[in-house]
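With one protein chain removed, the remaining protein chains of the complex are shown where they sit.
Right, chain A next:
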Amino acid sequence: MSAGSRLLRSELRLVLGRRRNQVGLLALAAVPVVLAIAVKVSVSEPGPEAPDFISSITENGLFVPLAALGLELPFILPLAVGIIAGDSIAGEANIGTLRYLLTVPVARARLLAVKYAATVLFTVVAVVVVAGVGAAIGIALFGSGRLTLLSGTQIGTGPAVLRVLLAMAYVVVCLSSLAAIGLFFSTLTEQPIGAGIAVIAVNVLSLILDQLPQLDWLGPYLPNHYWASYIEIFRDPINGEPLRSGVLVALAYALVAWLAAWARFAGKDVTS
């Protein structure tokens, strides 16, 4: 087994073994559970004015993971990704272990790559937890069967699950751009919480700017403008245009953030 994957596994053990992060994952998992139970016990079904997918939950349990992702994507998932990404380099600098990793030696580029990979894998775990728990409780409470797309067409369970998986992958790609921004912030400071808060600030600012009609022209360039476009996967045929734009924007932000992180970290004096 290559040395890179040994360090990556160590990194994942560190991230997933940490009590704080486990509690965070539990909190992420609570949303679909609360959502499904609330819909089940409410006397009247949610009306057509209810947010995306929630109105459809009673028809098919597979709408629970989609609705849960929709609820958590604007703020809760970015919060989780921001905390983990902010911790990546700054957390090691904060407790002084960075100097010992570098003298092992771990090359700085390799350390950045492993830290980023671990953050993205944590994002995958978070999305799988939200969607997995959502699907489990959704199917348990509402059953599955044929799924009615937004365009009205019905598809079978197999294709429906595939589309849910595709939506999860798209969400991971979107969040990965934020993870790269967090990696960059994490190279700037020895305060992991500070780096995490900076990520969250970028996310919130981007959300707000995206709402301002005066700044319409700016929208498509904001990091999270296309995030909600995962619903386009549930049209027949899939509306690929916004999805492609979303992936491109995510890759662009990730690339720029990565270059900035490398420029900052490559020659940085490690005095922590």
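The rule is simple: a contact is a pair of C-beta atoms (placed from the backbone, for glycine too) under 8 Å apart; a residue touches a chain by one contact, two chains touch by 3 or more; residues count from 1.
Simple rule for what comes next: contacts and distances are computed from a predicted model.
Asks: Leaving aside the chains on screen, match the unshown one to its UniProt name from "Acetolactate synthase", "Nitrate reductase subunit beta", "Cytochrome P450" or "ATP-binding cassette domain-containing protein".
Replies: UniProt lists the chain left out of the view as "ATP-binding cassette domain-containing protein".
Asks: For the chain left off this view, which of A:Phe75, A:Tyr100 or A:Tyr221 is in contact with it?
Replies: Considering the complete complex, A:Tyr100 is the one touching the chain left out.
Asks: Determine which one of A:Arg9, A:Arg146 or A:Arg244 touches the chain that has been left out.
Replies: A:Arg9
Asks: Touching the absent chain: which residues on chain A qualify?
Replies: These residues of chain A touch the chain that is not shown: 1, 3-4, 6-7, 9-10, 14, 18-19, 95-97, 99-107, 267, 269-271.
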